[in-house]
Structure formats: C-alpha cells, structure tokens
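Below you will find the structure I want to go over with you.
Here the complex is missing one protein chain, while the rest keep their positions.
Then we have chain A:
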Amino acid sequence: MADEFPDPDEEFDLVHEDEYEILREIEGKSCKKQLNFSQTSEVSTAKPTSQRIEVAPIPLDQSQSVNLPTQNGLDKPSTTSNKRTIEDLFGDLKDLIGDEDFQDVACCEPKVKKLCWDQEVEIIKKIVAGRKREADKWKPMNVNSNLPRDSKKDSISMRVPNWNFVAVTRCSDSQRLYIRVKSDSKCTVVKSRPASGLLSVSFSKLKAEAEEIMVNAAKKMSEASGNSELIPAAFGHELWVDKYRPHKYMELLSEEGVNRTFLRWLKLWDKIVFHRDPVRRRIMKTAPKFGDKKKSNTAVEGLDEKGFPVPRIVLLSGPPGLGKTTLAHLAAKHAGYNVIDVNASSDRGTKEFKAALYSATQMKAVMGKNPKPNCLVMDEVDGAPPASIDILLKFIHGKLEEDTDQLPKRKKKKEKKESTGCRRPIICICNDAYAPSLRALRQIALVIPVCGVSAGRLAGRLMEILHRQGLNADPSALVSLAEQSGCDVRACLGALQYMGGIKAGQKVSIAPKDVRRGIFDCWREILQVPRDKIGPMNIKERIQRILQVAYGGETDLLVRGVFHNYPEILFRDEGMETVAAALDWFQLYDVLNDTVMSQQTWNLMPYSNYAFVAWHFAFAGIQNPKLTYPTVENEVNQKLARTNAILRVTRQASGIDKMALVFDLAPLLTDLLTPSLRSVSYHLFSHAERADLVRLVNVLLDLGLNLFQDKTPEGGYVYNLEPNLEEVGTFPNCRTRRSLTYAVKQILVREIEAARLKKYEVVATAISDSNIKAGASVKPPETQKNSDTPSTPTVPNHLVRLQPITTQVTPESHQYLDFFGRLVVKKSPQNQESTGGQNNSVSPGTRQALSRSDVWFKYKEGYSNAVRRKVRIRDLQ
C-alpha cells in the first residue's frame, strides 16, 4: 500500500493537517499542540488558500475577507459582549479551517478555558454552542440594527454566552423569526453580524462586498462539491432535502456523541490510509484521561498491531430520515476521503458486490485536482443479500480470495503478501441493525445507533430553512410537525416543501409517520389510558388510536398479549361484570377469527378489531402496566404435544383408545401399579407378593410400559415410567398416592426384562413350531437327524440354543515334544472328564454325525457364536 500513496499522501497530510488540527482544537486544546503549529504555519504559508475553499463552505470565505484579522484584534480588547466574543471567534475559526491565526487562538484559549479530552461532555457542549452560533449567524440584526417592534422579544437576550443547548425551546425559537427582517433580503443577513458597528468600514460597503463574496462562494461551491453539481439556477427545482443538506460537520443535526464516535473511528484509519500516526499522539495526550470512559477508550486504543482499528467496520443504524447517510458522507469527506456510495439501487449480487468492493478500496482516483483515498459507504446494507454480506465480512479480514483467472500473476502474489484485509474504511448504514442478515456483521462491527433529533432542534433547523426560502411559519407548528413525523428530518422537509408550494394559511393535514411499533408498545397502547397534557384523551380519539394499533397487524399476537396480561393489571375487584363482558369479546374474536379462517369470509375480519376497543375500555388503567410476553400458550402447546405423544405411544403398544386412557386408565394407573411390596430381596418375597409382582410385570408389558432410570436434579436416581402415562393421569394436589420403593422398582425392572426375553422366546418357539409342522412333511429324514439334539428335539437347527460340542480330538494325532525331545504327557484327564461331564447326554454317535454335518460351530478364543454352513450350488438349483 505504501507504494500506492507515495508523495501525494504526505502532501495530502499536509493539506489536511489544518483540518485535523481544527478537529483537535474542537476536541480539546492544550499547550501540547505547539508541536504541530510549526506544521500548520508551514502549511499556511505553503498552500494556497484555494485548497481550503473546497472544504470550507460559504461562510468561511466571507470571513476571509479583510475584516477578520482586524476583527480579531478588535474583539479582544473591546470585550463589549463579554466572554462570548472569544468563543465566537473560536467558532468562526473552526469553520474557517484555520488560517494564520492559530497561534493566536492557541495562546488565548488556555486562559479562557482549558478543555480536556476526558471532558467529553464539555466538548460536546462546546460544539453544540458553536452550532448555535452558526445558527445565530442567520439572524444577526437583532442586536445591532433593528427590531424596534418586538420589544418583548428584545428583552429576552439571545446573546447569553453560556447558552445551553437544551434551553433552546420553542419560545426562543419564536424570537428567531426572521420574517420581520425579510425585506433586507435573505442573503445579506448572512454576514452582517461581524459588522457590529465597531468597524471602520461602512455597512453598505460591507454588504456589497459580502454579496460579491457570496456569489463567488456559490460558484466555487458548485465547482468543488463533486457529488452535487448544482447550477444555482436549478435551485428552484431542487428538493429542499438536498438543497439544505448539511455541508459542514457543524451543521449536522444528529446527536453530537454519535457524530464524534463515528468521526473518531474514521480517524483511526489515518494510520493505514495516510501513513500518519494518530495513535501515539493521541495516546500521549489522551490515554490517561480516557481511562474512565469505556467506549472511547476502546476506540482510541483500538488499533491492532498492524495498525487497523479494531472494529474494522462501522455500522450506523437507525430509523430512516435521521441523517445517517449525510453523517457518513460528511464525516468521510471531513476526514479527507473520497466517498464511494454503494446502495440498494446498485446491483448487489455477489459478483458485482465483489467488484465494487475491490474497485472502491484498492483503486484510487488519479484524475482530478487532488486525488483522495476512497471510503466506501454501503447504504441500506440490511437489504443486501446475505451472500454479499458474507463476502464483505471475508473481505474485511482479508480472507477473500480473488478470482485467480481474472488477475495477472503479479498482482496475485501481491495479494498473498499482504492479506491483511481491507485497507480503507468501510461504513455500513442500515435501518435495522438486528436484521437477520446482519447478524455476523453486527458482531464484528462497531455499531453506532443513530437516535432521533430532538423536536425543538429540528424545528429550529426547519425554521432556518424556511427563512432562507423566504417563507414564514409558526414555530409551534414546526415543532408539532417534527413531533408528528417522529423527528424524521427528510419527511419534515418534504412536507414543508409541499406545503410551501401551497399558499400559506391553508389547512394541510399530514399523516403521522408510519412506524413499526414494538409489540409491547401496542399492548401498552391498548392496556393504558392515553393521556394528553390536559388529561385523559377523549373517547373518540382513544378509539381511533386503538383501531390504529389493531390495524397494525399481528392481531393474533396482540390478542394473546391482551389475554395474557389483563388479569395482572386489573386491581379493582368489583368489576367482574366488565371483565365478563370483555371476555365475551374474546369469545367473539375467536368465533369470528375461526369463521374467517375456515370459510374465508374475509369481510368479517374488520369487526374483530373492535374487540380491542372493548378491551381497552374494560381493562385500561392509568398506570403504566407491567407487561409480559405471552409465553404460556407455547408452554401449553408443548405440554399438550408431550401428552399426546405419550398417549400415542401407549396406544400403539396396547391398542387402548385414547379417551379410555385419559379418562379411566391413566388416573387409576398408579393405584393399579402399586401393590404393597416390601423392599426386600426378591427371594424373601412371600407367595402373594410374588404373584403381585408377576401381575405387575404382566400389566406393564401389556401396556407397553417400562421403567427407566432417571437422575433427579438433586443427584438421586428414580425410576420413571416410559412412556410416562402416570403423568397424564395425575394432577397436582389431588390426592396422595402410594409409590413403590426404589429397591422394589429395581427388582421390577429386572423382572420386566426377564419377562420380555421370555416372551420373545415363546414367540420364537411358537414360530419355529409352526415352521416344523409345515416343513415336517417335506423332508422328514433331515429333521429327524437334526432333532437328535438333546435339549429341544423338535426345534430345527437354526433355532437351537447352541451348546458347546467338543469334537473328540484324538490325542494321538498331536504329540508334543518338549525342549529335550521327550513326549509331553498331557494333563488333560480332568479336562476330559469335565467336558465329558457336560456332554454326557450326547452320544458319541451323534457327535460324529454332528461333526460330519453341514453345520458346525467352531469355538475360537474369546467368544463367538458364528455359525457356518456349507451351501452347494446344486442345493440352490
């Protein structure tokens, strides 16, 4: 990679050094910065200002004009408007993308306030304040030049320097009405603040100058911002959303914490991309102070040994219209990247996706004034096919193998050499971070949830935009618009533009944003009385709300939730009548639903929604209900399935009808199966007890039941029926039952096994009997011969339980000599005796016959019951 950015990289660094500097300025200024100032000054001397313009938007250029340095000089001594001037100055400077005054600022700042990295809150405050000033630029006239009309508004000073962001309320908004000064033309307003009457230059002159600058700036803007090639003339036809998209970091509406986390992550790539070492500097400055803040800690120190940020990918998630894409683009641009956008409109099949990945991250623009490294922004990533996301994941970790045939050999080698993964930041944007396809991505990515803007702030921005558009609006209306839209910036602007087209004063209804609400919210909606600011809503409105919820879908789950939760939230005991009435609605719902489902009479469907209204009025309380998910139903279904399985197995074994099992046999089973047996050894059982045991075994066998050893949670062992028919028949707390002791059950298990074996044997012999009967007439001589075997004369060969038959080995044939050549006298008489004793009943004749017969059994070492038989082809023919 190093060869890819040789000189231009450094140059780039230098070019953008000032930007970083400013960022650092914002983050926290300390004296240590002096280190870099040399660089900055070098830059400022070396670089023409034209470079900066591209980054610095309109207002900066104006302040580039003559008056700024002088103003600096003026402001400090004058301190007419107390502290704020410095901050003001600083705020301006930030946007100025620092010219020559940095030293100045750095010098004076520590005196003012020493902001440190660990005071993140303050930094955020500061930025927020800066942002406010930014906004203030648009309404400068208040103090200096005008507004005699609104004395009341004057009384509320907007210039209080320690303004809190939260304090920006609707009432302060109403002061900002630019409508009164509209005649002054929206453009001039912009830069008139610096002209605070202290200037030597006359206002009109300044104005003319500024206008000129404005025009220039607009021209430059349209040249510089590569992605939006707008001709000023086309402004009228442009969507406001695009027109007033933030162009500076300071203009971002999204929450500052989010912005910063994101930007910090982006900055971590400096090491890889720009070969600059942000780590050391940062750690030097910030590490000790960062200890307390967990998240930022990981983010800053989060570079692995190769210099990659530890979450190598970032995932911005949040509902639509909050400015995620804007944030990504702006921050990437701010950090000095060329943004490449891949969104849902581009083809995202695996192949195209791969191509896009490679082209975005490994190529570099060589054309253009100053080629920047790329930064890939994957918009709407939750809609991408999972295969593509797989590829993305592999790619990030450098595990993706490129198609070998498509690449020349040299490149392949290179690929192998540095399989470190993606070397450019990749930003993913999605609406739902919990989409199933993003599961793997979510685990490795730095997930930044972008949450909504406050309605007040959004309304402020809207107001500003309206003003710039030359319209006026009621601030409270704007706030309610913001609230209605769920703080969806895009939706608000769209609505405003639409309404702007219409004449003001017309009544326009805007649909509330159609959001997917969580199921718990829906239940809460139904089970809680909604409240306005004044009090409980009126009935009509409530009905509308409930119906709205009910139309949302998932009716079945809603019903289950209501059914599950209502008894918990009813605390008034006397209302059984209402409960009964509400439960009638459950019945109605069930009947309706069933009718719809079975007969497809969908026109009945809407009526079931009114049940929710009935339930709402019956159950809803003022308090916030504690809701739980209706899991009971699933449990019930599981238990039911289990019971059914038990019944089915038993039925298969015994052939007894299911209902008979449930009603009669299962409840009485424990009584039938617990004779009074003492827990002693089987041999000590009395005659009656043995009879009981036999009966018990037979019953169990008949029903196909068995006893199985189970381990209790306490570690003991118990015997349970298998299948557990007892469970079907017993209910808790009904009556006490006797049960067999563990010892008796052990005996029982043994007996069952024995009985089962015996049963099989009986069956086997029965089958063989019938076989013999059938085969007797066919070949009598053979059966005759085989049936000579002593134990079961009638059983054919293959069913005879095998007896060890020792064929007489003639001792003469094997003469063993010992080492000295003497005959070894065998000590076999005892052996022979014992074998003879075993086979007493087998006559030598039989033995001979057997040894000559076709079937033989050879005893080898160990145990084997292999039986072999000679089969000749002619037998088969």
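Just so we're on the same page, a residue touches a chain if its C-beta (ideal position, glycine included) is under 8 Å from a C-beta of that chain, and two chains touch if they have at least 3 such contacts; residues count from 1.
In this section, contacts and distances are computed from a predicted model.
**Q** Since a chain is absent, check the UniProt entry for it and pick the matching name: "small monomeric GTPase", "Cytoplasmic tRNA 2-thiolation protein 1", "Replication factor C subunit 3" or "Protein SLC31A2".
**A** Result for the unshown chain: "Replication factor C subunit 3".
**Q** Touch as defined at the start, partner being the missing chain; which of A:F203, A:Y358, A:F563 or A:F685 qualifies?
**A** The single option touching the absent chain is A:F563.
**Q** Looking beyond the chains shown, say which of A:L684, A:C734 or A:L823 touches the absent one.
**A** Residue touching the chain left out of view: A:C734.
**Q** Among A:L665, A:L707, A:L721 or A:I747, which one touches the chain that has been omitted from the display?
**A** Only one listed residue reaches the unshown chain, and that is A:L665.
**Q** Using the document's definition of touch, tell me which of A:D242, A:E554 or A:D702 contacts the absent chain.
**A** Only one of A:D242, A:E554 or A:D702 touches the chain omitted from view, namely A:D702.
**Q** Name every residue on chain A in touch with the hidden partner chain.
**A** Counting over the whole complex, chain A touches the hidden chain at residues 563, 566-568, 570, 573, 575-577, 579-580, 583-584, 586-587, 589-591, 593-595, 597, 632, 636, 639-640, 643-644, 647-648, 651-652, 655, 657-660, 662-665, 667-668, 671-676, 692, 695, 698-699, 702, 728-735, 738.
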